[in-house]
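Only a single protein chain was left out; the remaining protein chains are all shown in position.
Labels for the chains are A, B, C, D, E, F and G, by order of writing; each one numbers its residues from 1.
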Amino acid sequence: MALAAQPQMPRVWRAETKPHKFCPGCGHGIILKALGEAIDALGIQERTIFGCDIGCSLLSWDFFNLDTIQTHHGRTTPVLVGIKRVRPELVVVSYMGDGGAYAIGAQHLVSSAVRNDLVTIIVVNNTQYGMTGGQMAPTTLPGQKTETTPYGRDVKLTGRPILGPELVAAVAPPGAYVARGSIANVVQLKNFIQKGLLNQIEGRGIAFIEALSACPTNWRTNAAETWRFIEKEMAAYFPTGELRTPGEAKNGQAGEGTPGAPEH
Amino acid sequence: MALAAQPQMPRVWRAETKPHKFCPGCGHGIILKALGEAIDALGIQERTIFGCDIGCSLLSWDFFNLDTIQTHHGRTTPVLVGIKRVRPELVVVSYMGDGGAYAIGAQHLVSSAVRNDLVTIIVVNNTQYGMTGGQMAPTTLPGQKTETTPYGRDVKLTGRPILGPELVAAVAPPGAYVARGSIANVVQLKNFIQKGLLNQIEGRGIAFIEALSACPTNWRTNAAETWRFIEKEMAAYFPTGELRTPGEAKNGQAGEGTPGAPEH
Amino acid sequence: MSVAFKAITTENGKGIFHLFPALCKGCGLCIEKCPVDTIGWAKQLGAFGTPVVEPGHGKPCIACKKCQLVCPDAAIWIERRDGKGRSDSGRQPE
Amino acid sequence: MSVAFKAITTENGKGIFHLFPALCKGCGLCIEKCPVDTIGWAKQLGAFGTPVVEPGHGKPCIACKKCQLVCPDAAIWIERRDGKGRSDSGRQPE
Amino acid sequence: MAAKPIEGEQRAFMTGNEVVAWAALAAGADIMYGYPITPQNEIMHYWTRMAPRYDRGFLQTEDEISAGFTTVGGVLAGKRAFTATAGPGNVLMQEAMSMAEMMRLPTVVVVTQRGGPSTATVIYSQQELNLTCFGGNGEGLRIVYSTSSHQDLFNYTIKAFNTAWKYRFPTFVLGDGYQSKMREPVTIYDPATRGIVMEECRPMVGLPGIAGIDREPAHLRNTYNLEDELYDRLTASIKDYQAMIPEVVEWEACAVDDDEILVIAHGVVSRAARAAVDSLREAGIKAGYFRPITLRPFPEEALQPLAARAQRILVVESAHGQLERQVRASLYGLETPVSGYLRPGMGITPEEIIGAVQQTLRS
Amino acid sequence: MAAKPIEGEQRAFMTGNEVVAWAALAAGADIMYGYPITPQNEIMHYWTRMAPRYDRGFLQTEDEISAGFTTVGGVLAGKRAFTATAGPGNVLMQEAMSMAEMMRLPTVVVVTQRGGPSTATVIYSQQELNLTCFGGNGEGLRIVYSTSSHQDLFNYTIKAFNTAWKYRFPTFVLGDGYQSKMREPVTIYDPATRGIVMEECRPMVGLPGIAGIDREPAHLRNTYNLEDELYDRLTASIKDYQAMIPEVVEWEACAVDDDEILVIAHGVVSRAARAAVDSLREAGIKAGYFRPITLRPFPEEALQPLAARAQRILVVESAHGQLERQVRASLYGLETPVSGYLRPGMGITPEEIIGAVQQTLRS
Amino acid sequence: MPLNIKIALAGEGGQGVQSVAEILTEAAYRAGHQALYIPNFGVEQRGGVSVAFVQVSEQPVSAPKFTTGDIVVALSYRAVERVKQYTGAATTLVYDASLEEEVREVYGDQPRKLAVPALEIAQKEMHPRVFNVIILGVLVGLTGFLKQQEVKEALERQFGHKFARDPSLRDLNYRALERGYQLGSRRGAK
């Protein structure tokens, strides 16, 4: 069937497991398409390891023609850091939800950022815990109803939405790449992810990309409302763009001296 | 012994347990003096709960005439948040080392900052793990020799010193108080701590104070070298001052609307 | 490649609209994003028993590929009728 | 208060230098911080078998209280000879 | 405080997770701290809906470590605080519970067991027995109630608060995903109408008066310098634990007068065991039934004579021998052959147990 | 790779922690991941000093959770990776080890037991037996070697890597703070000179060739949808575990031909037990000695006949009955009276054991 | 009687107790004995009393710590109290002569005592730093299972790099060892 039209899936997608298992209209598919295209563009399929978390990201455990490890909730980055330290030639991608990244795994995120670990972390911000049925996440918007904020997120008691990339940018050293994209701008998102992979490949440092995503199932939104929630509500709290690109100096960061402890 | 001279310990210090257990020249004593004076000044001895971590901070478990709970490594803030949520009239002070705060307890620090928990956190930055004999901490300076960086901290492999207050400032909402003081400026440090306690008392939000401290034992420094290390080496990486004071608006933080999920 | 998907192919305006019913989940994200509102629900049902989409419900397609871009399931492939569509990254027809 | 500490009291320059040997650990932080370098090691040993400190090794004390401020063990209390030293916060003599 | 959540008694039909939420309300729990995990989620969902109405607190923490330590904080402050978790969350909960074990803090944790190890399944198992009874780096100085029905979930959730605050050992209500999701009738009640007096919750920090002036400060620690100090501390706790056993231990038995084979099961599996024993008796097979309700302390004194009298013992559990190991250790010295019908993570029906009994008797 | 860390054999006088570091070097360990904690610190300290010389890696992580999961990453990548921890760190280590247990990952963890529960003491205990053998939400499908001397520490650290990679169960070397900190003579050697061949480490991810083109991708998971899927997975692992037991189980016994009282102890306490038994024999008291070396799998087949022959059994341990519970469960069916000399967190001397034996014989 | 000796040493953090124990045990090991040394290490080491347990024997050493020592050494005020638990009827208590008063208070008329003026000798005749080497000498003299030469070699292994930089240090240490040896062997010879 020589020239029959075929879906323009990224080459690294595993067609045998498609259609994938994400809900209709789930942002995960769009983000994984952007990731797949970035991997294709860089030609790194042979040396890329994909790690997914517990959360809806785990549904991608058989998504790619990549060696893949599905880990524990919040623990994907440490597993991949463990791999990267002994196999630096591999490109490791840590894919997780906002709960895994900013709640239970926050110490790993902070520490990998501080160490400037050579990993590319992609965090799917869907403003709640998708897989467990829609509880509050650190990213939940003020007033947003979730299963654990049935009367709306009360900022006074539970805080305001966490700004993940801003957090990473505050602690990551020069060489880090930090950005926030959105499924509402796929070309930009793919570009951010590709730059993030390149940052790792070129050994400059950590790459952290948050992707604003959609969870129509738990938001209970139709397509029009889904786009509105991402492009209006979420965008009001989570500005997209690049926060740190390698080469750029960092405020309040002293030079590269090595004073060390006094010698005797 | 009516008018015999007595040490000018803060009233809230427990004289029966003095001399305290910290090493000669340890910065902990100076910071706890500043804290004691701040508590005295605010007259809150009766309602203050002191929590100390595992690390040299635990040596303060019987330091004050305050109800005190010594917790686990990195877990002091959650314990005190647990207390504060059910006894909001109490003033809770979470006292810990840089390892407890920025390594094993980083998820709690980030989350309390995001939630704007009403706690006052004091982190003693002595650039390493004092209690366990001087291993690398997230705060260890580039090139500094520790028991786990015997050839000096290699920035390429282990990262650069973490900027704790900057991290908290990046995620804490308006109402937060964030500062970095130093035992090299005790008056300022006491002032920061007092403002931090007040921030909690007035219900504005989290208060986070990092204190640059000395660990002559593990630094293997004499008094002159100790001061030099704090005032020169450490100061080069860790600028002192207030990073966030309540009232000040925060960059990139949207207004206080409550969009929530779309209503129908 | 051992897997092949059948396309429903429709020419419309500047574009050749290939829709893969085995992939389309009927989420409607593409419908909302089409700048000329040409995408609408088709009669045909997709793999999951949902309607699939088709062009022809609005102004002619301008082959901007927005729909292809946002589809979470790679269920759309837009070829330009002027033949430039083959420059996409991703799987080529075999 | 059930605890009392013995002081070694020395008058020097503008200050009355009270040193509590049961508290002083001989760390030397005060020595380094004295603006007039008046503090030095005394012969006397403190509670931990270390030397304690005393004024009189440099220029006269200016009662700036820096030494008291930095002492981690509250082992120094500086009174001003003009009597203003009692305004400190903290425990008063009883 | 706001109105009573339950006036008098009420017969109701609900899921097990709701039962737990109602029980905690009825027990006067002041606050729930927790991190979402299946299959306990609806305990939190219901609690968050109802808590504001009755002036109770809730805090969703960043992980189970924090859920455990905030719960520790809540009880230190003198409040009836609890949390709920399962599986990997229960693993993380152990750090705080080991602190509670050392410091004798009356924490209450509801565990809804799921498959293990690791993420495994979110559905069901009895594989968290070892973990709940002996998790952490301590000696298992804990109280663990294993429930088998919604009525149990209600009764023992209330009782857990009282046992915890009376004896001051961390207390666990061990349920499972099936019980969490099942619906069945239950009588929910205001404990007072049953003459249940809730234990007073005395604060351990934040006591009245100025510390060091009006009273000694509370200086609480879990760290000791010397082997001997720790040994003395533990010996005192172990003594208290031993003294508590006769007052706290609970079990259930039936058809054990003349049984040739004694079936031992706990939790939801004990329902199937009970039904199997009834059927076997009808078929003329002399089977007996024993169910430990407290897994810690284990009812070994009650079990020993029953086990000695039987000719065979069959331990039935949805785990690979966790209960069986406990039974063997508790019955050491007897010669009654023990075997196990062990189905890690699988539900067990009466028919299966009947089959296993027949198999055992044949062998 | 750089030069061999040890050429041939060498007699040395050093602390136990140094021994572990040398053993890991000699075994060809590629990397240590870890978080500082007493009393294992010097393993890390020595490793960090020596690793660069022999081209080995080290990563200090943010906590023990990360130490466990980075170790998991290291072995997934096909490298001989290990970590070391103790006490509260061991509690946190269990989350990653439960993943290793489910996914059959050859992680190696050195545990230097300290007092428990909670922070307790940094000194010594044998209280982490339950935790190391059965920690996590699983079924204890692990291998645990309990060492009693520096020579053991060296031998079993090397062996742990081989057992782990051969059988693919998480493997633990269970030491304690006394062994960590004491100095005594030890022979360190290059395994090759003793004919020990290190098991090959095959990667589980990052395999050669393009996934999906040259080969199937490695898609590794620990999550299952149905009870049955999990059951099948566990049943296969349990079968492998059972099959491995005869090849892996290890123990030591002496003076057990005619003993009236059998003294059972593990780890460093077994040294005192051995010395006590020798003294008792000299004094004409027929005492015997048994030491399980693998605590998981437990050498029950070896112990049963010895225990059956004895008139009394005395379990001696620096914990409150953790070994004793295992002994009772393993020996169920025998009637030899078992008692325990249980000293949680305390060192035990031969004199004490002699006293306890005499006490037991008198009672 | 076969050699089997248990020594507990205690002092303040800076007094070099652990060094003495380490040098002693390593020398014993190299001299062909079975030897085991373990420090006590607690959380409150900071400011706590430092204790070392040394065992030298013909047989493998069975337990790392012991309940009663043959020789117990107390080098500071707090150490006197701290080592009481290791002192039995047959124990020889070695202490710095400056602690006479405390020892009398805590031990009453303990039959076997050896007061050593090590602090005074170090401060007046030598250097405060070699205080612990004097104590080492005392123990070598008192126990008699090591030759002075063996101990000197152990000192070389421990401090050789320092001696190389400043040869006068070697002489100082050897003198301290010798002085202690005399103080100890006089008593040991009894």
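We take it that a residue touches a chain if its C-beta (ideal position, glycine included) is under 8 Å from a C-beta of that chain, and two chains touch if they have at least 3 such contacts.
The rule we apply is simple: contacts and distances are computed from a predicted model.
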Which name from "CobQ/CobB/MinD/ParA nucleotide binding domain-containing protein", "Cytochrome c oxidase subunit 3 family protein", "Autoinducer 2 import system permease protein LsrD" or "Na(+)/H(+) antiporter subunit F" does UniProt give the chain that's left off? "CobQ/CobB/MinD/ParA nucleotide binding domain-containing protein"
In the whole complex, of F:113, F:223, F:237 or F:330, the residue touching the missing chain would be F:223
Which positions on chain C touch the chain that was left off? 25-28, 46, 48-51
Which chain A residues would touch the chain omitted from the figure, given the whole complex? 21-24, 54-56, 58-59, 61-62, 130-134, 145-147, 149-150, 216-218, 220-222, 225
In the complete complex, which positions of chain E touch the hidden chain? 5-6, 10-15, 18, 22, 38-39, 41-42, 45-46, 50, 119-123, 178, 181-185, 188, 347, 349
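We adopt the following convention: only the chains that are shown with their structure count from here on.
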With chain centres defined as mean CA positions, report which chain is farthest from chain D. C
Inter-chain pair with the most contacting C-beta pairs: E-F
Quick one: point me to the chain whose Cα centre is farthest from that of chain B. C
In chain C, what residues contact two or more other chains? none
For chain F, residues that touch 2 or more chains besides their own: 38, 59, 62-63, 88, 95, 99, 118-119, 121, 123, 222-223, 347
Chain A partner, complex, touching residues on chain F are 30-31, 33, 57, 59, 61-63, 65-66, 69-74, 76-79, 81, 95-96, 99, 203-207, 209-213, 217-223
Touching chain B in the complex, chain D uses residues 1-5, 7, 9, 18, 20, 22-23, 25-29, 31-33, 47-48, 50, 68-75, 77, 79, 88-94
Within their complex, state which residues of chain E touch chain F. 87-88, 90-92, 94-95, 98-99, 101-103, 115-121, 123-124, 127-128, 130-131, 134-141, 222-231, 234-235, 238, 319-322, 325-326, 328-335, 337-338, 343-347
